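Mind looking over this structure? Questions follow.
Of the protein chains in this complex, one is absent; all others appear in place.
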Amino acid sequence: MDLLEAVWDIFTSDATYVNGALAAGLLLFAASGEWVAERSGTINISVEAMLLSGAFCSAVGIHVSDSVIVGVFAGVAGGLVIAAVQAEMSHRLAANQFVVGLTLNILVLGLAAFFDGVGELTTRKAAPFSVPLFVDIPLVGKALFGQPWPFMLLFAVVPVSWWLVFRTRWGLEIRAAGSDPQAADVSGVDVNRRRRQSIYYAGFTAGLGGAFLIFVSIGRFDEGIVSGRGFIAIAAVIFGGWTLRGTVAGCLVFAGALSFRISLQVLGYTGIDAEFLQALPFVLTVVGMAVFARRVRPPAALAQRFVRGLN
Amino acid sequence: MISGHAQSTEFDDDSLNPAVRLRGIEKRFGSIVACDRVDLTLQRGTIHGILGENGAGKSTLMRVLIGLVLPDGGHIEINGVRQRIDDPLAAAELGIGMVHQHFSLVDALTVWENVALGEVRRLNRSEVTRRIGEIGKHYGLDIDPDARVGELTAGLRQRVEIIKCLRRNPSIVIFDEPTSVLTPQESRKLFESFRSVVAAEKRAVVLVSHKLDEVLAATDQITIMRHGAVVDQCPTATADAMSLAHAMVGRDVSLRSERVAFRLLDTSERDTAQRRNVKASTGAARTTGPEPSTPRQDPANVILSDRASVLEIQDAVADIGRDVCGLQGLSLRVHATEILGIAGVEGNGQRALADLLSSLVPLNSGSVMVNGSAVSTRSPGAMAKAGVGVIPEDRHDSGLVLDMSVEENLALVDPDRFARRGIIDRRELRDTALRLINDYRIQCEGPDAPVWSLSGGNQQRVVLARELDRQPKVLVAAQPTRGLDIGAIEYMSERLRALADSGPGILLISSEIEEILELSDRIAVISRGSIVGEMSRAEADLDRLGLLMGGSAA
Partner (left out) sequence: MNTRIVEWVGLYLAAALMAFALSAVLVEASGGDWLPVLEALVDGAVAGPSRWGQTLGAAAPMLLVALGTIVAGRAGLVNIGQEGQLLIGTAVSVYFGFLIGGPGPVNVVLLCAFGFVGGASWALLAGVLKYWRGVPEVLSTLLLVTVATQLVAYGLKKRSLLLADDASRGNRNQVSAQLSPDNRLPNLELFGNEIPMAVFIGIGAATLLGYGLARTVWGFRVRMVGQNRRVAQRAGVSEIRYGLSAMAISGGLAGLAGAAMLAGGGFQFGNYRLVPGFSAGIGWAGLLVALVATERVLPAVGVAIVFGALRTGSGFVGSTGIQGRVTDVIQGLLVLSLLLPPAAMAVRDRRRARAATTART
């Protein structure tokens, strides 16, 4: 099959947009919280662990209660537990945030594998929920307005993240903590507390992301369910130059690449190797950084710990 | 007039409840006593100066009052009520505000966001910008609330600091060393406008400073601290400079270098002229200097330009980031055996100038010549190799590696000196380190002690020892006495003077005019990245320098 033909087929099929929305949804949940955490000065590598933990806890939640709502809450709790370890260790005990993050990623993967071996979890997707009229919009209608209800949370999470960071005092203090913790401290901002809170927020949205994986996109848990998409969310924040608009754009671009791959496979087109499409988000981010790194400004204190009286 | 404790003056006051009463404040850091049972009373409607050398404990005391440091003992009364102040927010609620030098502004945020930072109310942009306008009108502090703070000049940033403090309508205002970024005229104007407002609005104002004349000019009441304790307290009207100076150090003050340390101006020109005579004759008597053929001159009319120039900068243009002033066509010339003082308000290119001579900033155009030959500004270390020694403004930034040992820091610039085939000869390194530690009286536990464990003065000596041991052709001393205590300042001044007499030229960059006037043979004024005026020491006076520094022609 010709590549152009395949591309045409892909762009005109509803399934592409549904897949794209599913891929983008997960990234957006993870990236909007990650963005807040990075604005406060933390590169929250454990977002990967947060997603996995959120997904696992969601699966356990619905297994135990047979209720999607309970499952979603369990997912949030799963994200928050990881956030608690990351936040308290790196911004209360001043341990290196990368070590904590990397370790959490390995630890949670091990835990997931360990518990997965303990027994089977009965899970299911949430029931689809169609917004009347909107769902009939050609191409994107089903993708955006015909998904199970946890998908709809996305329409709240992204704007709320923006509002929190740019319109509330909390967000002002988050931004101050991320760009000049000493000055923020002298002004009366509890820097490490704000940073911890921003990580908790990242845990909250990533927990929702985990629930999203179970109830909207996959339907059941296995340990490879996240497989590096937390890293893609981090890449999206960087790709977006630490603006929310750019982050959302990054998520959409990367989700496009991911779903493009799936669609090509579904259509049986093998002219492009899966490996290239899988690496694409990362290559794009590296290239994007190489082009823009001198023009965009990361939060000045990104990845630096703050201890009063030090520095 | 030495009264020892504040209580004795308390009874003289007619007001029953002073704005602030600190009682027996104690603070220890490890074995060091920063505040030793300090008592202090601040009255409404007055400006109270707290005077003391660096390390006297005045900043710690103020940090206790503002909630940044928790005291080990004693208590605080605000308006007669005993209070606990655990953090800056609690202090703000009690009406205590502090104007920091420049540490409390976040560059990435706008003016109004900075002003609102650290409050607890709901964030309301229009309300904050309106208040900024009001305060601006009331105190003459005009500013654009939507400007990004990182793009403002040092003077405007200071304005934002003051507005940020006044915005909370504090009844107690603390100024922490406020004048280093202002011209003398600006600071005089600021305190004049404050005086009237303070009296009218019944605020209590504290001015923390190590500058005697500033405190004498601006305050109503003076408290002097030494070694963490209050040693004297008196109304400004009855104070005189010499006895205040005596109280600050605890002994009589007569040496010139001590007066430098106090930032006290000597009005007589006699000493300087004398010194130059002496210097000229010693300079001429030397036979092994860079210019052995210098004819013996009549000391009374030494013509500086006849001497060899060891450093020459021509039309230097350089950027050092958009937030800081770079160089815009700066030219200057330093001769052997002279001290050229660069006066100017901070943030007018001094940093770029020092960085240029440390090979940290490349020139966009222009040239640098050391000892007659051009030096590349783009290759790392070229200046050091050409014989430029540097005592940087911030020794932690570009002078020392804090986590390395004293001996490693002494070898930083030139490790090959101690190495054979790339491997460091530890014995040679150790011998040199011991010699320098001895020669420069560096107090440390030994050559292995990490530099961060040394006091500021001793860290500065490490830098000095390293730079002078390499026998530079020209030495750049940027704010060489900042943050040092009086003994260290004396030592530094004497060393610089002795060095100039022995041959090299010295480029002294300082924002302390008094230091410049005391040490320099010639003075150049820097403003917005270029030299705007140059004069010999004899022609210089405070007013003329101040006007030049402010950017107006004199």
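The letters A and B name the chains in turn, as written, and every chain counts its residues from 1.
What we mean here is this: a contact is a pair of C-beta atoms (placed from the backbone, for glycine too) under 8 Å apart; a residue touches a chain by one contact, two chains touch by 3 or more.
These numbers were taken from a predicted model, which means no experiment stands behind them.
The chain that is not drawn here is touched, among residues B:217, B:241, B:369 or B:404, by B:404. Only one residue from A:235, A:258 or A:301 touches the chain missing from this view: A:235.
Although one chain is not drawn, the whole complex shows that of B:89, B:199, B:217 or B:419 it is B:419 that touches it. In the full complex, chain A touches the omitted chain through residues 43, 45, 85, 89, 93-96, 98-100, 102-104, 106-111, 113-115, 117-118, 228, 231, 234-235, 238, 273, 275-276, 278-279, 282-283, 285-286, 289-291, 293-294, 298, 303, 307, 309-310.
By the touch rule set out above, chain B reaches the unshown chain at residues 29-32, 34, 54-57, 59-60, 228, 358-360, 379-385, 390, 397-404, 408, 411-416, 419, 422-424, 426, 452-456, 483.
We take it that only the chains that are shown with their structure count from here on.
Inter-chain centre distance (chain A to chain B, centres taken as mean C-alpha positions): 48 Å. Residue ranges on chain B touching chain A, taken from their complex, read 68, 87-89, 92, 100, 103-109, 113-114, 116-123, 164.
Chain A contributes residues 167-169, 172-173, 175-176, 179-180, 182-184, 186-190, 297, 299-300 to its touches with chain B in the complex.
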